[in-house]
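Only one protein chain is missing; all other protein chains are in place.
When the chains are written out, they are named A and B in that same order, and each has its own residue count from 1.
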Amino acid sequence: MYLIPIIVGTIAFAVLAPVVGCLLAGLDRKLSARMQGRVGPPILQPYYDVRKLLEKDRAAVNNVEGTYITCALVFAILAGGIFFGGGNLLLSVFVLTLSSLFFILAAYCTRSPYSEVGAAREALQIMAEEPMSLFIAVAFFLATGSFDSCAAFGLEIPAIGATWIAFLGFLFILTIKMRKSPFDLSYSHHAHQELVKGVTTEMSGRTLAKVEVMHWCENVLALGWIGLFFVWGNPVSLVVAVVAALAAFFLEILIDNNFARVKWQLMLKSAWAVALVAGGINIAVLMYL
Amino acid sequence: MAYFAKSPWVIHYDASSCNGCDIEVLAALCPGFDAERFGVINTGNPKHADIFLVTGSVNEQNISVVKEIYEQMLEPKVVVACGICACSGGIFHDCYNVIGGVDQAIPVDVYAPGCAVRPEAIIDAVVEAVGILEEKRAAMKNGKEA
Partner (left out) sequence: MALIGFLILFPLLVAGVLLLVGNETARRVIVCSSAVIIGFGSVWLVLANLGTPWVGIEFSSGAIDIVCTLIGLVIAAVILCFGVKYKNVLACVLAVVQVVGSLVFDVFVAHGIEVQYGLYLDSLTLVTTFIIGVVGSGICIYALGYMEDFQAHEPADAKDRRPKFFALMFLFLSAMYVIVFSNNLLWMFTGWEITTVCSFLLIGYTKTPEAINNAFRQIIMNLAGGIGFLVALFAIALTMDTLSLVEFIAVGVMAPALVALPAVALAFAGITKAAQMPFHTWLLGAMVAPTPTSALLHSSTMVKAGVFLLIKLSPIFLVCPVAAVMTILVGGLTFLLCSFMAISQTNAKRVLAYSTIANLGLIVACAGVGTPEAVWAATFLVLFHAVAKSLLFLCVGTAEHHIGSRDIEDMDLMFERMPRLARFMMAGIMIMFVAPFGMLIAKWGTLVSFADTGNVALILILGFGSAATFLFWAKWLGKLSGIAAHPLNVETTVHRSEWIALMVMAVLSMLCCVGLPVLSTFLVEPYIFDVFGVCSQGVSQANLWVAALLSAVVFVVLFGGLGSKQVKQVPVYLAGVSENNANRTFRNSLSGETMATSRNWYMEGVFGEPKITPVGVWATSIIIVVGFCAAIATLCGLL
């Protein structure tokens, strides 16, 4: 009986997340343009891009790249379905990691120098952000008594009250998760960089379109995490959660436009330091106080 | 639907330009003209690009580079020769090493002359190129169905 919400959630996520994610991506580009004193593309620009990519000629550097990317997309959607279906947060984190692994493999298998460097950096990014992702889930568990995301609806006060330190840590690694500057080491939407397009260098047409959709889904899921901490046993809280998620999204765009990319050493050390301090303190406080 | 017209991703290659036209290409993409309004993105990766902007003439050294970038772009694709050197070799046309315009190496779809080519002219050429892109897509689709 536990599985039904997950299946429903996955189907709903598969339909809705690309729509929401696409609009968010369009908003991102529009806002970024405004911050740079430009007009910017239409809100639906990411949609046009993906539709165009779907119409491009189909070709790849090998036979397996497309399969890996399909797996990555499917597992990203499943991770979202588990999260929004009220399922286990850790399972969602793990399935998302699996999705990222397939994404990394797709880059490695091309054995193109730029892709490979991008893939190595992507793996490093996951290593940098994963501890905090686990700690925030544990903090949520300690605050609510359950690892299931639906437990948030049974709360008197939102989880943020007890987990705000870990939440701040999560905001920090959210930049890594969304691949925004200063942590867009593996690839970025900005042109002219030493890695060409990093992980996605060898991906084109349909495959690249899948990658874009996957990123939309990932972003929606990441913002879902933000919202989760603002939900309690009152329907109004959903509005609060959406507002909080949007605020976090705006913050990410602001950071993206104001920071230059850092070296991997700084990313790893800062992300781990934040995870250790924010995660450690919050978990300790919840356990012992 | 005309998605190619709404999302023309470009790649820019400096064949043997004096850098005058290169500056103008970048100017066209900068906030002043804000080509992203029309969905233009400078990808820097032939596998992602739809429109190939070449500046400068083709010579013995770079002809193979131009050809390789062109070949790595996926169909449908369009080439824009930016500046008079890219169109015909310009003032360098009778230099010992210069082969000539870009069309000596690859098929060129749009010629945007000028020394240096103005950003307005480049944007104009891209708009022209987008139309050709759509035509090529239609041809590709029909070819597949046929």
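Going forward, a residue touches a chain if its C-beta (ideal position, glycine included) is under 8 Å from a C-beta of that chain, and two chains touch if they have at least 3 such contacts.
What you are looking at is a predicted structure, and each value in this text was computed from that prediction instead of being measured.
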Touch with the omitted chain, as defined above, among A:L98, A:C150, A:L238 or A:L254: A:L98
Per the touch definition above, residue among A:L27, A:I43 or A:L134 touching the missing chain: A:L134
Hidden-chain contact residue, picked from the options A:D28, A:D184 or A:E202: A:E202
Options A:T110, A:N219 or A:S237, residue touching the unrepresented chain: A:T110
Residues in chain B touching the chain absent from view: 45-47, 64-65, 68, 72, 74
Interface residues of chain A (partner: the chain not displayed): 2-3, 6, 57-64, 66-67, 71, 75, 78, 82, 87-88, 90-91, 94-95, 97-98, 101, 104-105, 107-117, 119-120, 123-124, 126-128, 130-132, 134-135, 138, 141-142, 147, 196, 201-202, 265, 268, 272, 275-276, 279-280, 283-284, 287-288
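Here is the rule we use: only the chains that are shown with their structure count from here on.
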Contacting residues of chain A [partner chain B, same complex]: 29, 33, 36-42, 45, 48-49, 51-52, 55-57, 59, 191-193, 196-197, 200-205, 208
Residues on chain B engaged by chain A in the complex (per definition of touch): 1, 3-4, 6-7, 9, 31, 34, 36-39, 41-45, 47-48, 50, 74-76, 137, 140
